[in-house]
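Certain chains of the assembly are absent from this excerpt, and the rest are unmoved.
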Amino acid sequence: MIKVGVVGGTGYTGVELLRLLAQHPEVELKAITSRGEAGLPVADMFPSLRRRVDLRFVDPQSADLTACDVVFFATPNGIAMQQAVELVEAGVKVIDLAADFRISDIAEWEKWYGMKHACPELVAEAVYGLPEVNREAVRKARVVANPGCYPTAVQLGFLPLVEAGVLELDGLVADAKSGVSGGGRKAETHILFSESADNFQAYGVAGHRHLPEIRQGLERFANAPVGLTFVPHLTPMIRGIHATLYGRLKKDVDLQALFEERFAGEPFVDVMPKGSHPSTRSVRSANMCRIAVHRPQGGDVVVVLSVIDNLVKGAAGQAVQNMNILFDLPEITGLGQIPVMP
Amino acid sequence: MIKVGVVGGTGYTGVELLRLLAQHPEVELKAITSRGEAGLPVADMFPSLRRRVDLRFVDPQSADLTACDVVFFATPNGIAMQQAVELVEAGVKVIDLAADFRISDIAEWEKWYGMKHACPELVAEAVYGLPEVNREAVRKARVVANPGCYPTAVQLGFLPLVEAGVLELDGLVADAKSGVSGGGRKAETHILFSESADNFQAYGVAGHRHLPEIRQGLERFANAPVGLTFVPHLTPMIRGIHATLYGRLKKDVDLQALFEERFAGEPFVDVMPKGSHPSTRSVRSANMCRIAVHRPQGGDVVVVLSVIDNLVKGAAGQAVQNMNILFDLPEITGLGQIPVMP
Amino acid sequence: MIKVGVVGGTGYTGVELLRLLAQHPEVELKAITSRGEAGLPVADMFPSLRRRVDLRFVDPQSADLTACDVVFFATPNGIAMQQAVELVEAGVKVIDLAADFRISDIAEWEKWYGMKHACPELVAEAVYGLPEVNREAVRKARVVANPGCYPTAVQLGFLPLVEAGVLELDGLVADAKSGVSGGGRKAETHILFSESADNFQAYGVAGHRHLPEIRQGLERFANAPVGLTFVPHLTPMIRGIHATLYGRLKKDVDLQALFEERFAGEPFVDVMPKGSHPSTRSVRSANMCRIAVHRPQGGDVVVVLSVIDNLVKGAAGQAVQNMNILFDLPEITGLGQIPVMP
């Protein structure tokens, strides 16, 4: 059994991790930390976990995380970078669900995240945990930077096109829509029910932190600079991301075949039949990305539709997938839940 | 492996059955029938089942259901009663998720359901599949009448009180609220998104078909007549039933202990700590009923809060639970999913 | 023109007051205060008011509210009681949308609201602003205690029955469901979208502050003690209250006629035809209470369904209605908006 610790168990990615880990056949949950809720039974805060998670939150200071095999950070940005070195040196694998290890360019990271990075050396070593691209590197990693939710949906959608070199790279558009849980479990006015329900709104058009992460990924696929416009929106649903991607083809190609071949054998990417419109609910609560590719009216514009559950393939599920890879388990172990529909 | 057939796989209880059965370790799905969709791959209609259910819908006429060990009817009322005899005579267990076998009094059934009953003799034999009450009888049944959604939430909530004889039986009130999926997957105007969203409304105050089913259950618990007012409401959520139950105590009793003792050891009934307010999301997508009991201001009125997912403990999950009992499997087999929250 | 001030304009009742007052033909908005947002244009916080409200929030200290004809308090409980005396003495009418002047029994108020009352003498003088009961008293009031949202829906629903003396008064039940805006515009976790959406939950079963207010009202109607169980619930919609009321008849009566006669001529109470199920959306954004009365299966239990928009007839609309009465305007002035549906 893999001994697992979770740092920061009170947010939505935290409780989703607990849901998945508590059902994972090879995992033993050892510690769940929370600065604010130390001592409280986890299931008192999250009654959905009653009878399934018996632990209490422990204070981060007193938790002996070095006794774990792997520690997940489901914390705000800037926490994992302070604690990862100690864990790594103790031989503990680190999977960070926040952004601390996602951007290689430290200056760029510091600009977007507004703080000084505490351990640039680990950033250089960390592996960006998008298994469909970096599976082999993840296998040997000590630190996995679990991708952001938007970046997962957008990168997987553009991946076959950019790798194959069939797109004009200077005018990509990613119009992305997220459920409100993407905003976290924070007491903030703008994500109140009465503010977010029956409402649709863009945000961060001037620049969102996921932009450099996506661009970095696409540029690695292309091995060339990429011009990307990324506009995120908040949509009145709890879970789900729908990325609508636009690019201009510079050569003719069988788009459907390109996508099917690129993702053949991938357990968690499903290329839908031609003409499909994947719905976010078709992946709700499951570790799955469904993708459809269109070429409206046979023109040179390609439209990709890519959906994930932001809390699963966009966060906790992908983290567990990375854990499975790290520990040489079949990648689908503990991730076989069928989406909940309706 | 249990060979399973599903009659009527295109409604919400049908697709929920498929979700649960496809994840059940002891089940082999043999046939899923649909009059209207014969030939269509099931996963084309329900993309959430892609890669998990490979069957096509088959026409009810051509399906060889007698080769199954058990057949679930996820059909409208009045279908199972026409086909059950043949199956039972062929040694196939029948679990009806509709109402055909729920009411012992045939005249009463015919009044509420507005049709002639096709096989009253099977009604007499059928077992009402509320395991917390009838577990032993289910074990030997040939036909299981799977309870309605409201009746499950209401009966479980009143059960300890009525069995213990501590309530005045002539003035019970069950104020119940259901998510819209309880209305089925039917093209009807009143359950359109734009009609049901951001709206709350009672219905059927003059009399709802679940009233006689609930009253029959309570009267069996009490072995006495029961006066019950039952008011169902539609609430703008997909899944979930919240029953708020009111009764007057005729003797003093430790309510919390009464409930905890009655449901001790029950895998799918969770008595919450004193003072709790169970939420429907705490059971979303899981086979679980969570109950809290209150005595406001220490008066003689008892208030019970009982929540289920109408499609799981209120339909497909309870049906699988009954199947597990019928086939001597541990009752929780295939029903271990943790509720999806948020 | 009536010169109007609003104290506390940043909550939902505040912005709803502004919506109604800005459309009122006899009102001149003079000042809108906010401690936290002083200096900010009101329409920057609430873009729905762009081009319609040109004021900026002013600090409560610097606002000259004594120059107003009437001041609305859309503040948390405990604010109006500190400022009302000065205004009243300056000849300014006060309409408090919070609870400071609603409960006559000061000790009772202090118990439920957990604070010392600052001006008990004004409580004695204040008029409870339920126009359907107290219209004449409101006309001459200096301080109007605008009723709570639940109390409005519940009292109007019980009013004809209790006044007529046809109910057993010791076992009334009010099962009430509120949209989430009833919880206010506060940065609190439990009313986040991801917590409240797709969820249904009771709260405050042990005792809610609206219980003494409702009971006081019913006891005045009855001129006798009343035993009431009140259970509020949160339902995933923005606006609306649905109260389902239960009582036992002690004498036979034509319920439909009783309700129609009691509310004949009332501009803002609509008795629906026999057999109706009023929906909250049928009153959305309008100052209206729609009521239907049922007697299921002809028994002795009466069920009343009463719906309002909690922010309008349950708060800001009723406050404007009271203002119209205070200033001898036709009661419907500025309140003629047709409900927004769908």
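A few points about this structure:
Order as written gives the chain letters A, B and C; numbering starts at 1 within each chain.
Criterion: a contact is a pair of C-beta atoms (placed from the backbone, for glycine too) under 8 Å apart; a residue touches a chain by one contact, two chains touch by 3 or more.
All figures in this text were calculated on a predicted structure; none of them were measured in a lab.
Because every chain is the same sequence, the assembly can be counted simply: 3 are drawn, and the full complex in the file has 4 copies.
Convention: only the chains that are shown with their structure count from here on.
Summed over C-beta pairs in contact, the chain pair with the top total is B-C. With centres defined as mean CA coordinates, chain B is found 36 Å away from chain A. Each chain gets a centre from the mean of its Cα atoms; for chain A and chain C, those two points are 45 Å apart.
Multi-chain contact residues, meaning those touching two or more other chains, occur in chain B at positions 197-198, 238-239, 278-279, 281, 284, 342.
Looking at the complex, you find that chain C touches chain A at residues 12, 179-181, 183, 185-189, 191-198, 236-238. The touching residues of chain B, when paired with chain C in their complex, are 171, 173, 175, 177, 179, 194-195, 197-203, 205-207, 227, 229, 231, 233, 235-240, 242, 244, 246, 248, 275, 277-281, 284, 294, 296-297, 299, 301, 303, 305, 307, 342. Those residues of chain A that touch chain B in the complex are listed here as 12, 15, 19, 22-23, 46-52, 181, 185, 197-198, 238-239, 270, 272, 276, 278-279, 281-286, 290, 336-342.
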